[in-house]
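The full complex has more chains than appear here; those shown keep their coordinates.
The first chain written gets the first letter, and so on, giving A and B; residue counts start at 1 in each chain.
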Amino acid sequence: MKLYEIAKFLGCSGVEDTIEIIGMNTLREARSGEISFLSDSKYEKELDGTKASAVILPASKAHLLPSGVIALESDEPYMSVALLSKHFAKPVQSSNIEPVIGDGTLVYPTAHIENGVKIGSNCTIMSGVYVGTDVLIGDDVILYPNVAVYRDCIIGSRVRIHAGSVIGSDGFGYAHTKMGEHVKLYQNGNVIIENDVEIGANTAIDCAVFGSTIIKHGSKLDNLIQIGHNCVVGEHSIMVSQSGLAGSTILGRNVVMGGQSAAAGHLNIAPFTTLAARSGVTKSITKGGVYSGFPLMEHKLWLKLQAKLAKLL
Amino acid sequence: MKLYEIAKFLGCSGVEDTIEIIGMNTLREARSGEISFLSDSKYEKELDGTKASAVILPASKAHLLPSGVIALESDEPYMSVALLSKHFAKPVQSSNIEPVIGDGTLVYPTAHIENGVKIGSNCTIMSGVYVGTDVLIGDDVILYPNVAVYRDCIIGSRVRIHAGSVIGSDGFGYAHTKMGEHVKLYQNGNVIIENDVEIGANTAIDCAVFGSTIIKHGSKLDNLIQIGHNCVVGEHSIMVSQSGLAGSTILGRNVVMGGQSAAAGHLNIAPFTTLAARSGVTKSITKGGVYSGFPLMEHKLWLKLQAKLAKLL
């Protein structure tokens, strides 16, 4: 799609440039030929260094762009991004390359492997598994029955994913109209699952809106866990059943999240943090330790608070 | 089944009527030829206007029935309903009509489409999807891998349902014997999903016991959500991951439920209500606003309470 066509589609005036735009990305990640956006002023400092060819942003911020980067002025940049995202969404099938399956890999007859897939050696792809277009899978991987891996995801070696888990479903992102309607922000990123990860049954890991949701090597996720778009789960972290992460939250290495615990979005959780069962994190944690409760506090304090509360009775 | 046979089966004496009973329903929804029941005295006022041909109810309430409506007297009406519900349960396959698939619709070879199904145009029905008997699906719908839609459900246009989600599974309803056993109340209703709804991965939406569970147009549901039987999710509502509704709860339009929040059954939640993450609703909400906590309170009060609690330490 040419830039002037995008500008016309979004109702941004004064843009006549015929450069071909091949994708959307964040200010930080965008490369030449991509379009980016500024919808939250806390990312304003990233305008200066962006490699994007064009940026959708409020008119009042256009002067902050580096020279050579074209501004598409919008009163509602996030809505503009949502509307445009549909044009860059990939269909579920888009490859002509027959899948490549490594030696010793068993694919059950009812598994569905799309084109463009590469699966390494000695894997087991069980019944009802779906492996989407262009997915890459390493060696010695087992996908138990009815696992679904959406297009473009990357799975390392010695990964085990139990029945019914979903890797790469759309993140939950919408722009909202003044009339209270929700306009889908198409989720064009993927999920990367590194080596030696195990994932339980009926867990859901959303793909990134741009870039990747990442589960780093050696992490272990239990059943019925929610991982939002663009999260990063650090190396050797453990998430116990029914815990969840909202979008863009980053766990350091060796974080432990107890059963039914959760973290809100856009947080950083320090390495070696342990979150007790049912705890709820709403602010970043800068120092490893044991935390409990909702609102979250040091586990020792939580115990003290419960003792105080018991005395009220 | 003729009414006298039902009476005999349930042990209700004195009923000889040979009218054919074709189904069960609530007092309010029942039509001529259907049987209804009174098991909770709070619905007593609905006896007067019922169109049911017969009603199962305690002997002491029989005089409240309109003339022409036949009473089946039972000491345990709810148990009688459970026992009878099995007779009206439909099998998973019951149609001879080959499915009708619209133009431009792609059905993957491992999808299973039962008889009686109608699917509109330009849909994508991916691998491992199950579409039950007599299901109706509109246009431009995508059902991602391994979605299951139980019989009789109705899905509008431009609906997206992510992998592993289940639409129309049985609601969780049982009558209990004095010995502590649970007798299944067969769930003979359906789910209606209106236009422009998106549903995440591994979410479960139960069918209604009678009538319909309804997800109204433009609503967006995230992953791993629970919707109990006979709920109504209002237009443009948003439910974030791992939230849940018990049976028969009604959300108004533009309700937002945060992650891991929940509402008990048989509640009404006012339009434009926002429930913070992890909040728990146990009483109806009559006025939109922002609420938190369990027990639920206004979000401002919850913040104040947390500040007070922090001072105890």
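Quick note on the criterion: a contact is a pair of C-beta atoms (placed from the backbone, for glycine too) under 8 Å apart; a residue touches a chain by one contact, two chains touch by 3 or more.
None of these values were measured; they are calculated from a predicted model.
*Asks:* If you could, jot down how many copies the complete complex is built from here, 2 of which are displayed.
*Replies:* If we count all chains in the complex, we get 3 identical copies.
The rule is simple: only the chains that are shown with their structure count from here on.
*Asks:* Between chain A and chain B, what is the gap in Å from one C-alpha centre to the other?
*Replies:* Each chain's C-alpha centroid was found; their separation is 32 Å.
*Asks:* Inside the complex, what are the residues of chain B that reach chain A?
*Replies:* Chain B residues touching chain A: 108-110, 124, 126-128, 142, 144-146, 160, 162-164, 198, 200-202, 218, 220, 222-224, 236, 238, 240-242, 253-254, 259-260, 277-278, 306, 309, 312-313.
*Asks:* Over in the complex, which chain A residues touch chain B? Could you list them?
*Replies:* These residues of chain A touch chain B: 92, 110, 112, 128, 130, 146, 148, 150, 164-166, 169-170, 172, 174, 180-182, 184, 202-204, 206, 224, 226, 228, 242, 244, 246, 260, 262, 264, 280, 294-295, 301, 304-305, 308-309.
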